[in-house]
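Removed from the display is one protein chain of the complex; every other protein chain stays in position.
Labels run A, B and C following the written order; every chain starts at residue 1.
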Amino acid sequence: MSVMDSRARSVTDVWSMDRAEPIRTGDDYVASLRGRGLRVRYMGEWISEPVDHPVVRPSVNAVARTYDLAVEKPELATVHSELVGRRVNRFLHVATSAEDLVDQNKMQRELGRQTGTCFQRCVGMDAFNALWSVTYECDRDRGTTYHQRLRDFLRYVQEKNLVVGGAMTDPKGDRSKAPADQHDPDLYVRVVQRREDGVVLRGAKAHQTGCLNSHWLVVMPTMRMRPEDRDYAIVAAIPVDHPGITYLYGRQASDSRAAEGVDQGNATYGGQEAMVLLDDVFVPWESVFLDGEVEWTAPLVERFTGFHRRSYVCKTGLGDVLVGAAAQLAEYHGTDRASHVKDKIVEMTHLNETIYGAGIAASHEARPTAAGNYQPDDVLANVCKHNVTRFPYEIARLAQDIAGGLVATMPSEQELDDEEVGPLLRKYLATSPDVDPADRMRLLRLVENLTMGRNAVGYLTESLHGAGSPQAQRVQIARGTDAEALKAHARRLAGVDEPAGD
Amino acid sequence: MSVMDSRARSVTDVWSMDRAEPIRTGDDYVASLRGRGLRVRYMGEWISEPVDHPVVRPSVNAVARTYDLAVEKPELATVHSELVGRRVNRFLHVATSAEDLVDQNKMQRELGRQTGTCFQRCVGMDAFNALWSVTYECDRDRGTTYHQRLRDFLRYVQEKNLVVGGAMTDPKGDRSKAPADQHDPDLYVRVVQRREDGVVLRGAKAHQTGCLNSHWLVVMPTMRMRPEDRDYAIVAAIPVDHPGITYLYGRQASDSRAAEGVDQGNATYGGQEAMVLLDDVFVPWESVFLDGEVEWTAPLVERFTGFHRRSYVCKTGLGDVLVGAAAQLAEYHGTDRASHVKDKIVEMTHLNETIYGAGIAASHEARPTAAGNYQPDDVLANVCKHNVTRFPYEIARLAQDIAGGLVATMPSEQELDDEEVGPLLRKYLATSPDVDPADRMRLLRLVENLTMGRNAVGYLTESLHGAGSPQAQRVQIARGTDAEALKAHARRLAGVDEPAGD
Amino acid sequence: MSVMDSRARSVTDVWSMDRAEPIRTGDDYVASLRGRGLRVRYMGEWISEPVDHPVVRPSVNAVARTYDLAVEKPELATVHSELVGRRVNRFLHVATSAEDLVDQNKMQRELGRQTGTCFQRCVGMDAFNALWSVTYECDRDRGTTYHQRLRDFLRYVQEKNLVVGGAMTDPKGDRSKAPADQHDPDLYVRVVQRREDGVVLRGAKAHQTGCLNSHWLVVMPTMRMRPEDRDYAIVAAIPVDHPGITYLYGRQASDSRAAEGVDQGNATYGGQEAMVLLDDVFVPWESVFLDGEVEWTAPLVERFTGFHRRSYVCKTGLGDVLVGAAAQLAEYHGTDRASHVKDKIVEMTHLNETIYGAGIAASHEARPTAAGNYQPDDVLANVCKHNVTRFPYEIARLAQDIAGGLVATMPSEQELDDEEVGPLLRKYLATSPDVDPADRMRLLRLVENLTMGRNAVGYLTESLHGAGSPQAQRVQIARGTDAEALKAHARRLAGVDEPAGD
Partner (left out) sequence: MSVMDSRARSVTDVWSMDRAEPIRTGDDYVASLRGRGLRVRYMGEWISEPVDHPVVRPSVNAVARTYDLAVEKPELATVHSELVGRRVNRFLHVATSAEDLVDQNKMQRELGRQTGTCFQRCVGMDAFNALWSVTYECDRDRGTTYHQRLRDFLRYVQEKNLVVGGAMTDPKGDRSKAPADQHDPDLYVRVVQRREDGVVLRGAKAHQTGCLNSHWLVVMPTMRMRPEDRDYAIVAAIPVDHPGITYLYGRQASDSRAAEGVDQGNATYGGQEAMVLLDDVFVPWESVFLDGEVEWTAPLVERFTGFHRRSYVCKTGLGDVLVGAAAQLAEYHGTDRASHVKDKIVEMTHLNETIYGAGIAASHEARPTAAGNYQPDDVLANVCKHNVTRFPYEIARLAQDIAGGLVATMPSEQELDDEEVGPLLRKYLATSPDVDPADRMRLLRLVENLTMGRNAVGYLTESLHGAGSPQAQRVQIARGTDAEALKAHARRLAGVDEPAGD
């Protein structure tokens, strides 16, 4: 079936396409991605099978690791689901206790350590965790039936053990204008047609983490909507291989090295972000979880970010890798006992654990919603993410400091294979007879990878903008502060008001 | 009884002196401090009754608040104790769950908010929480009976509802030398005599928070000891009114304003730190909890700081007061809607909550000891405290930024009472007709109090040095990092080692 | 003559009061301040002779040092003046070259080192340096005669070698409203009457550095004025002992220790800030340098801050003292070879020199005005000051880190005199036999003095707000950035525009 033919498949076909056997291992998962006929562009060309594309594959491997971890460490990466009556992958679970949320964080850190990149499944998890209570309350207040639809959808993906991506960020056009006020109405995803059997969507979602590697995408509004933005207040699940979707694969720093197959630093794992174009995509009502209830857009975004900003604890796993790489290089270089090197490693650790602390605290301080699931503490979740917008940059700087200038000036590992030049390069990159210069080069490439290469996208820029740019957290921290209570404390101590309790 | 006569009282007298009725309220507590004949120096003179001394009293009030809070909010400030079979003040409890530890943090923050100062009871609490497992393990390994003695002591203080202070920091002399190597052997507290009925101690403890306001002090070694430091490896409980003790009360910034009774900022509450001189103080065996087992000094210090560095969450309560004061002043000044002012308040909150997050996480990630109590996560506790050595200084700077230069240049409130000058001062300090200039002045004094006045001692300098200076945390963070595991992660991703799981 | 009688003296009397002999030494200067009958309030009382008041005197000493330095190091602290044809104190000079401005900075740093406080003469110097070009250009454009009046005034103060203070900051009332829109029209200094022989002024100036220690005050508008603020656009020189002026002396942290005569840290030198109340003060035309030309208020403020924000290089002198104190204490404590201590001293120095660098660069990059004097580079001057609002706080924190907790908990030096307690305090504060514990105490008090005591007012809060609060510098940095040029560079390199030069 050619790429363009796929357009002809009905959604029912897509749905029925689901394989009989649920996915279990990473290999099963990789197999599940094949043959979907996705319309994917990269560097000006259509990609025929993303799974086998050298630039895409590392991102597939990272998601596959989430499956294998569930097999290897089920206590960490699976959890009992009431919906299906058995343990499911933790990424498909709606957290029903603070401890569940803390355990998510621990799984996220472990996966960060194991992959050194973004493993792409948090957005989806955080999306349906937020939708769980929002649909519940919307149904309660408006008499809609979104919550039951969501339960059905979740039961299905849990049974099949699928990857669900969340798609929130619209292109946004002119930032100073609301959705309905843009010069092009499609700059935010919108309902262009409401039919008896469902809705038709048009628009785009930018920076979509792991979209190609998912089985379903849940599109959601990206911000608070006004009544006039009603057509933009849409939440819907769409199969990734829907024929109306085109994926424009994002370039990453040094991504061509994956195609070259050399000097990658981390050849196994990588992140993935693409722009998703929705060209009049039909979604049946059973997959629609909000449509026009604009008053629920702000709560949805706030609750989603309440989960997702705390999910950035994953970056402490990447931080662990950088700490490890720096410590290993210091040992190779004979600088591991220099006090300033030890001190910098402590600083890296301190910053990394500071992020972790706020994340764990946000999860631990979660409170139950009316729907019965648990919602993280909003201020602490935002504080966690806000530190993520700062500290990885400093950790990266310190890692480069310890690693040395070769991070940015090292000749290709290909030179090692040359009969004349290879031995010379080894000679001059040797630090002591006990250290293989090739190992040193690999570690240096890993630092490059995480600080200015392919996984710097995930470790730095995504840390800055994912789950909302820094200012979004500041707004939310301001909202979460009970300024009146604090002012009253100050006035009382200053003697302006009467003492408390009197 | 004159001050000097008190020397004649036997320890048995002291012990029997205990009042029949346990303390319940803050007023009971204040009464319990009277008439103890303490030998206290301040500004070159003996103080006859510290409770009534204007400089001392605010620190008494802060401790009294810990009693009243237990009456007002028993769920926050009391907890069931197995030792006595009923709820006791949380400051006297050995935590037997992670949740207990989290609840300590919440109580600490609330008291920080209510008092705007150090309420002085955490050291003691953290001391016996650490001793609980250390004495248990020492007994197990060495056949000693310290743990049972500690249980008896704790049961007693819980029944009487007393304040127990912890006394750790020795004067230390030349920092480059160990205790037994100092030019004067008394520069660390030591056993100068071992008698059949107990030990005799000599030395001093510096920076002793709330020592005058306690009923008992538990002296502990301040660092890892070597075999030759055996006489310095002593833990013992001593009644505060033991006749062999002299207290040299520390000066605090602007402390004379308490004596003047004006321009205090926070007239009700203050901290207290004194140098405690032990002049051959006899301690009966029943009050000795370690004596010479040098190998337990390092675990004791590490476990104590594991509790205590996380207790610095109290400073987020003071941070709350500064945020409130800044927000209130901005409102008075008409700057509350200026974007840079709002942004600074967000930054203050962000830093404050970052501290809180690491503290809560350290408590939540606590693990049970062999003795059954819970020990906080060491790295996170150190990370919490390490942020405390940095962020309050920045929060204070931002508070001064918002409050304006008057924080440091404002005339005395006494001018307000002058017939000629008072109206002029009001006229020129008026911001709008709705704001009483006197209220504005009080809030400005509160900011001065917390950033460069009496409570800056607790909010800034104590945040830096209490529970160990910054470098102590860095050493501990380094120790808590499993560098080998992190290096292995880095090597695996870089392709130096085989993939994990293979 | 009683304080109240002084009101009766005519301005001519004041003027004629000028002594025949110019001031030369610090002692001459101190003598010149006596017997002026100033109306000064401190702590609710009138002060009879400020020079002899223990709290005021250290601030007088600091100014006296500026005279003595001119005698001791004339190449540093004096400079040839065209106005009088001989060398004058540099603080009275209008800079006519970039090198002149650089030399001001060097003198400021030296005086900061010598006094460890604010020596109070920069505002005046910077005021008439700014007025020099503003009056020149105003005269040129408006046909006024301000410049000649200013020259006459300057010649006079140079001849007499007087101290001129600058008075800029108004109380400002509601910050969200302009001068003429306040609920009380006096919240900015204004002309209440224009007479044939001069103007009558009413209002107040807040935070007036060294006002009592000056001979003349030059009042200036504090911000850009609108046409309707015409009466607020006034610049005038007023003798400090004008009978219509009342001074409300500001309280400083720990100021009472000067009255107590103990535990001062720096007993010799201190800063001074007071609120100056102008109660219908008459100023003859010869002392008026701007009156109603509102369009010149913004240039005046900008040029003044262009000088004054770079004058904050003085704080690097105070930073030098803190670096020295920390280094000395580390040596006393035996920690001077600990790598983290050395590293912190480097960091203190680095931050201190970063401030210095921007200040020197601002002076060096000065450009000539139409009036012939030199105006510092505006962006660099603002950058210098903006770093001053940040780095001293961090330097202070590091100094406290190295100095240790005793900075905030040390008993009074008065204990040293007690027969019983003195020897014990010495015993326990001893670090090695080579160090006198009393010396250690003095250094610790100096650190307290600069970080949370009397001179913390000058080193920290004044660094924050003096010459404009942080946001004022940010506004000015934004104004000084040629964003269009930078955007063009970026577009050209990105390939949006044609290459430059083509």
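Rule of thumb we're sticking to: a contact is a pair of C-beta atoms (placed from the backbone, for glycine too) under 8 Å apart; a residue touches a chain by one contact, two chains touch by 3 or more.
Bear in mind the structure is a predicted one, so any value in this text is a computation, not a measurement.
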| item | value |
| --- | --- |
| Hidden-chain contact residue, picked from the options A:Arg140, A:Arg194 or A:Arg251 | A:Arg251 |
| Contact with the hidden chain (one of C:Glu159, C:Glu286 or C:Asp343) | C:Asp343 |
| Omitted-chain contact residue, chosen from A:Arg34, A:Lys73, A:Arg86 or A:Lys177 | A:Lys177 |
| Subunit A residues that touch the omitted chain in the full complex | 41-45, 169, 171, 173-177, 183-184, 186-187, 204, 206-207, 246, 248-257, 260, 262-263, 273-275, 277, 333-335, 337-338, 340, 389-390, 393-394, 396-397, 400-401, 404-412, 414-415, 417-418, 421, 424-425, 427-433, 448, 452-453, 456-457, 460-462, 464-466, 469-471, 474 |
| Those residues of subunit C which, in the complete complex, touch the missing chain | 68, 72, 102, 113-116, 265-269, 320-325, 327-328, 331, 342-343, 345-346, 349-350, 353-354, 356-362, 364-365, 379-380, 383-384, 386-387, 439, 442-443, 445-446, 474, 477-478, 481, 483, 485-491, 493-496, 499-501 |
| Absent chain, residues of subunit B that touch it | 339-340, 343 |
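In the analysis below, only the chains that are shown with their structure count from here on.
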| item | value |
| --- | --- |
| Per Cα centroids, the chain farthest from subunit C | A |
| Interface composition of copies subunit A and subunit B: same or different, split at half | same |
| Chain centre separation (subunit A, subunit B; CA means) in Å | 41 |
| Centre-of-Cα separation between subunit C and subunit A, whole angstrom | 52 |
| Junction residues of subunit C, two or more chains touched | 340 |
